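The complex appears here without one of its protein chains, the remainder shown in place.
For subunit A:
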Amino acid sequence: MKVVIVDTECANLTSVRFAIERLGYSCTVTDDADAIRATDRVILPGVGTAAAAMRNLQRKQLVDVLKSLEQPVLGICLGMQLMTSHSEEGDVECLGLIPSLTKRLEVGELPLPHMGWNTSVPTNNNPLLKSAEQYCYFVHSYAVAVDEYTIAEAEYGQRFASMIRHNNYFGAQFHPERSGKVGESILREFLEAKLC
């Protein structure tokens, strides 16, 4: 099993790598197109802003590479939002791997960012999160709207997609690498289950 973490130059690369290593797998952090194409699993992490992350991917000439992948790909947090068609954060066109939309959370008087442990409720066709509602660790101010690609939902002032899927592309708005045993289980399923 070869696992590649795409080097998006974002801040949480290390914690994702350590989480994979805690499961007993080694992984490579790289922006090399051939290495990304050749691996069994691809993880697209991200924190920061959508515009900056898309600029990094374009500068590294990774946009077409990420669009052409056939193995399972998991976007985490901003990485999930980058998989959608468009983000309101900076009004930026994203990768379009999953035809969903990323919008600012409308939470009224609640504090933003949405930060902390919140429940994620999977749909019955979610291959990564199989049990009933589970607490996962979130940190974000933008979120993917609930649509036909949603495979788990959460609520903070409004409903939003906490996990999405289209074909071989998966996204998690929360941080599985920092979501305790629930997060470990999701990562393990992503690495070990036959997903496509």
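Going forward, a residue touches a chain if its C-beta (ideal position, glycine included) is under 8 Å from a C-beta of that chain, and two chains touch if they have at least 3 such contacts; residues count from 1.
Assume contacts and distances are computed from a predicted model.
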Point to revise | Protein name, per the UniProt record, of whichever chain is missing from view ("Sugar-binding protein", "Imidazole glycerol phosphate synthase subunit HisF", "Potassium transporter Trk" or "5'-nucleotidase, C-terminal domain") | key: "Imidazole glycerol phosphate synthase subunit HisF"
Check your understanding: Which one touches the absent chain: A:V6, A:C27 or A:V47?
Key -> A:V47
Exercise for review: Just name the one of A:D32, A:E155 or A:E189 that touches the chain not displayed here.
Suggested key: A:E155
Point to revise | Chain not shown: contacting residue from A:R41, A:H114 or A:R165 | key: A:H114
Check your understanding: Please identify, in ascending order, the residues of subunit A that touch the omitted chain?
Key -> 10-15, 18-19, 21-22, 47-49, 111-119, 135, 137, 139-141, 155-156, 175, 177-184
